[in-house]
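In this view, the complex is presented without one of its protein chains, the others remaining in place.
Naming follows writing order (A and B), and every chain is counted from residue 1.
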Amino acid sequence: MSEHSEHNENNTEGEYHEQHHVVSPALYAMILLALLCATALTCGMSYIDLGEWHITQGVTLFWNPVVALAIACTKMSLVVLFFMHIKYSRRLTKLTVLSGLFIFLTLIGMTLTDYMSRAWGRW
Amino acid sequence: MSAATIVTLPDQSTARIPKMNFLSKENGLLSWLLTGDHKRIATLYLISITFFFFVGGSLAGLIRLELLTPQSDLMAADTYNKVFSMHGLIMVFLFLVPSVPATIGNFVIPMMVGAKDLALPKINLLSWYLYIVAGGMMLYTMAVGGVDTGWTFTTPLSTHYLNTHVVSAGLAVFVAGFSSIFTGLNFVVTIHKMRCPGMTWFRLPLFIWSNYAASILMILGTPVLAITLVLVVLERTIHIGVFDPALGGDPLLFQHLFWFYSHPAVYIMILPGMGVISEVVSTFSRKRVFGYTAVAFSSVAIAVFAFFVWAHHMFIMGISNYAALVFSLLTMLVAVPSAIKIFNWAFTLYKGSITFETPMLYAIGFMGLFTIGGMTGVFLGSTGTDIHLTETYFVVAHFHFVMVGGMLMAFLSGIHFWWPKWTGRMYPEKISQLAALTTFIGFNLTFFPQFILGTLGMPRRYAAYPPEFQVLNVFSTAGATVLGVGYLLPILYLTWSLKYGAIAGDNPWQATGLEWQTQSPPLTENFVVTPIMDHEAYDYAWLEQQQQKEVASVG
Partner (left out) sequence: MSDSTAIANGTAAEKHHEHPPYQRHHFESVDQQFDATNFAMWLFLLTEIMFFGGLFMAYLLMRNWYYPAFVEASHQLSIFWGTANTTVLIISSFTMAMSVWSAQMRRKGLLLVFLGLTFVLGLGFLGIKGIEWHEKWVKHHVPGIHNFSDASFLNPASDPEVYKEYHDKPLSPAMASKTEMYFFLYFAMTGMHALHMVIGIGLLIYIFIRAKTGAYTSGHYTFVENFGLYWHFVDIIWIFLYPLLYLISRY
């Protein structure tokens, strides 16, 4: 292959270190520990009745699923931020992840508006 | 038609197609089947898409033939159901969704951003192979008897009450969906990461903005369709019950998931077409697009709002009144960005130096027909009127106006516009203008009566109808015949032009845009030297300066 077109250096110089940031194994180990603890926590919590919150007539919030999901979201955040290096990534990558979560929540949320309003009070 | 034209061709007695170009670079079947060159892949797509367009079109012909008479006499009602279902499936998933992105987009996007290829050439090729597999599966479905649920696979009809080939049709769409996802993914990465030096976001051609928005929709929406089809297949095969009320499921869940994709899908279909119109209207008015920023942001706005309105396809299906209210309100909002675009194109035309070459004819046709189609969409988006108009021919007319009068015209506009760049040759202008006119007349004759039929109450998806609707149906079929001629002509003269068309040269339209600064057909690597973008988009003054510096010779 003797014909090569000229290459121009692009916009990635400054971000070289940013995206090739090396996370230390010690940090990985701490995250692992945190994840395992969170797993034990969420397992334990499922054996305890955390009660409910009667917001208004017919609308009740049960704490167990809320706590379970909160723990799961925390675990997800740890994996995304540190194992998947989002904390050290460019703004575009961060935005991409957020937009994915946003659309996922739109699917769930807006579909729920139909189901919840159909069974008003009985949901 | 005025004789004024902006076409500038090189001296035909000395002009030649450049010896080295992406078509001549390598020969042999494998060099095409294993190519990574986005232009070759675009060519492969163009051929396959055209094939499926004619399959879908023939099915449309059969529909119109049946509807000449009130009775279901040409074919049994069940067969008719299969014909319109296959027509819808093929036209939506194998033609409209990939039409502009996979052909024109694949061809032109890397050049427009100043890159040598898309970011992921192998994924691009995979995308085409997935399309071919999907097409094969769809043809198989037709061969073994077709599916008669309508392209929307509505449950519980598709899961419990039919014995047709829902599974194979659903899986064909599943594969086509991944073809679409990979194309969109490639575009988003390319547009973000492979712009040449100086190519800031607001110097990009608006075609890029539109395709970018459509690609976001492809990436985020199509997977939901994929999982929905998986659930339908599971429901049909092992009766899991997720869509079956008797087992505790909800048929409406299918519809929520299906339309969560299929509404953004209509914007996937139209946005790239709108991108073409931006390019064409600017070039043939010799003026920069009015309100560039507004048009750019309107593409993004359409993409965002597209995700919030899907239940307007479900107003009569059993969703709650509150949900209907919310979705109806949001639907009103989504119409606004599209209207902004029409407004801006109209103001681009104002005080422009307009000429009426074929791409411009199609573009002007688009502007009128899409406006009508879009406005009728607002009637349908308003719950009160939708209750009467839904499931009638009004809906059929609405979506054919936006998809055929809009999208297909934009596709043809783009094909004609970039044909000289793609092949190095010009198409014959007079016959192509005739074809454009024929298409426009045929289209209106076919689909306008259907608005009237809809308001009079003729239901859609029925093989037989009350005799008082016959006259309008006959008009519609007559129009369809004219339309068919209008679509056949380009196949003939474009093929003819491959051998006998005038040599086009680099920039027959005097267009701005980086793709017009390369030879026609382009080199495999697009640019010898990576371009540096130092002017705004649609900068005709810059173009004039360039032309004064150049010596015009090809060969």
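What we mean here is this: a contact is a pair of C-beta atoms (placed from the backbone, for glycine too) under 8 Å apart; a residue touches a chain by one contact, two chains touch by 3 or more.
Predicted model, so just to flag it, every value in this text is computed and none were measured.
**Student:** Of the residues listed, B:Ala169, B:Leu185 or B:Val289, which one is in contact with the missing chain?
**Tutor:** The one listed residue touching the chain not shown is B:Leu185.
**Student:** Of the residues B:Asn21, B:Thr141 or B:Ser179, I need the one that contacts the missing chain.
**Tutor:** B:Asn21
**Student:** Touching residues of chain B against the unshown chain: what are they?
**Tutor:** Touching the missing chain: residues 18-21, 110, 115-121, 123, 181, 185-186, 188-190, 192-194, 219-224, 226-228, 231, 234, 238-242, 247-250, 253, 256-257, 506, 518-519, 522-523, 525, 527-530, 551, 553-555.
**Student:** On chain A, where is the contact patch with the chain that was removed from view?
**Tutor:** So the residues of chain A touching the missing chain come out as 2-10, 12-13, 15-16, 19-20, 22-23, 25, 28-29, 31-32, 35-36, 39, 42-43, 45-49, 64-65, 68-69, 71-72, 75-76, 79-80, 82-85, 90, 92-93, 96-97, 99-101, 103-104, 107-108, 111-112, 115, 123.
One rule holds for everything that comes next: only the chains that are shown with their structure count from here on.
**Student:** List the centre-to-centre spacing of chain A and chain B in whole Å, with centres computed as mean CA coordinates.
**Tutor:** Centre-to-centre distance between chain A and chain B: 35 Å.
**Student:** Which part of chain B faces chain A closely enough to touch in the complex?
**Tutor:** It comes out as residues 116, 192, 196-197, 220, 224, 252, 256-257, 260, 307-308, 311, 318-323, 326, 525, 527-530, 532.
**Student:** Show me the residue ranges of chain A that touch chain B in the complex, using the header's touch definition.
**Tutor:** 5-8, 10-11, 92, 99-100, 103, 106-107, 110-111, 113-114, 117-118, 120
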